[in-house]
Every structure is written in C-alpha cells, then in structure tokens.
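One protein chain is absent from this view; the other protein chains keep their places.
On to chain A.
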Amino acid sequence: MGHGPAVKLGKDNAAGYKAKIGITMFFVYTLTYFIFVLINITKPTLMQIQVLGLNMAVVYGIGLIVFAFVLALVYNHFCTQAENRLNK
C-alpha cells in the first residue's frame, strides 16, 4: 500500500499563497486566544468588567467563538479566490 492521497489530486498552484494566509490568520487567532488565557492567569478581575451588560469573561468567550467563524469565512473566501485565479 502506497502513500499519497487516496484520490488523484491535480497540481495546486495556490498552495503557497494559501499556506501564507493560513499562517498569518493562525497567528492572529492564537494571539487573541492567548491574551484571553493570560488575562485569566494574571488579571482575572479584568474579566468582571461589564461590557454590553455582561461581564468581560462571557463577552470575550463568545467573541472568540464568533471571531473563529468570521476568520474561517475570510480564509475560505481568499483561498477559493486564489484557487480560481491560479488553477485555471
């Protein structure tokens, strides 16, 4: 049994571009996530600040989930565009 994909994949000219944009977005999200963790570790009282009538902990937590989805949509949009442009 050999390695490589189970289905035949064509050459992907957009692979380099997609990797670059993926790494950039990964760092953006990682930073946002670890600031959340660091606040909890170093200044947990900050999480009690009221934002929109709720405390920062809830707003930041829900925000992280929504932000993940938005970033994923943006990433997919740019990747699809690049594939359409470069893999004609």
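Here is the rule we go by: contacts are C-beta pairs under 8 Å (C-beta built on N, C-alpha and C of every residue); 3 or more make two chains touch, one makes a residue touch a chain; residues count from 1.
Quick note on the criterion: contacts and distances are computed from a predicted model.
Protein name for the hidden chain, per its UniProt entry and selected from "Inner-membrane translocator", "Iron ABC transporter", "Na(+)/H(+) antiporter subunit B" or "Cation acetate symporter": "Cation acetate symporter". Seen from chain A, the chain kept out of the figure touches residues 1-7, 9, 12, 15, 18-19, 22-23, 25-26, 29-30, 33, 36-37, 40-41, 44-45, 47-48, 52-55, 57-58, 61-62, 64-66, 68-69, 71-73, 75-76, 79-80, 83.
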